[in-house]
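Note that one protein chain of the assembly has been removed; the remaining protein chains are unaltered in position.
Right after this comes chain A.
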Amino acid sequence: MTAAMTLTPNQTETLVRKLTALADDEIILAHRDGEWTGHAPILEEDIALANIAQDELGHAGMYLELRRELDGSDPDRLAFFRDVDGFTNVRLVELPKGDWAFTMLRQYLFDAYEALWLDAARASTYAPLTEVAAKAVREEKFHLQHTALWVERLALGTDESHRRTQNALNELWPYTAQLFQPVQDEEGLVEAGILPDLAGVRGRWEALVVPHLTQKCGLMLPAASAAAAAGRDTHTEHLAPLLAEMQSVARAVPNAEVW
């Protein structure tokens, strides 16, 4: 509340941009996870993925509350009434859910990034972000345990499960680079100690996931592709149909007060 007073207008604008990007990643990934509800391979996993999606939405809610403190915006309006051009999620999270290996591997790659980003964000000089990071990182570690185990199980399971996991890695790996691309002017907030340095987070992320994927799980890392040049304002054709479904109820009854 009072911490907002110490930010310059440019810092505020950049922080709003970053908080929105963080929230958008969570919202879109949670929706993709939610698409498995009623369709997961076994009941326990149906429940687990719904739990994970719920946590991610909880994190999105916290980021958007921080944004509300800065610019007075309404989290529900942002989630349900922005069009595809307004969303700033990474393309990794909007790809269709694919098979179980694809969903688990994507969640694993994202969870590891999120857990390490949050871990670093606990040292933020912006107290409201420090508080949110300290809260969310405790939840994220359970996601990471769960999805790391699934990646192992699938990669070391049968020939078929290994083949599918390798295919998923081949498709997903090039998309992970975008997780570590800063938003416009982010470096200023890194210098001020408000946001973690993404290069540092990337180093820790690679040190965690690369040995796990290659040595423990026996998967082959695809050759690094050219870095994704396009920013968070560029999406695949898959985001618009997702939003159409996700936002349909809110838009059909825009004045609803009780859900």
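Methods note: contacts are C-beta pairs under 8 Å (C-beta built on N, C-alpha and C of every residue); 3 or more make two chains touch, one makes a residue touch a chain; residues count from 1.
By our rule, contacts and distances are computed from a predicted model.
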| item | value |
| --- | --- |
| Omitted chain (choose from "Branched-chain amino acid transport system permease protein", "Phenylacetate-CoA oxygenase subunit PaaJ", "Carbon monoxide dehydrogenase large chain" or "Carboxypeptidase-like protein") - UniProt protein name | "Phenylacetate-CoA oxygenase subunit PaaJ" |
| Given A:E35, A:E69, A:E131 or A:E206, the one touching the chain that is not displayed | A:E131 |
| Residue, one of A:A177, A:A192 or A:L208, that touches the chain absent here | A:L208 |
| Listed residues A:R32, A:R67, A:R91 or A:H146, member touching the removed chain | A:H146 |
| Residue ranges of chain A at the interface with the undisplayed chain | 44-45, 47-48, 51-52, 54-59, 61-62, 115-116, 119, 131-132, 134-139, 141-142, 144-146, 148-149, 208, 212 |
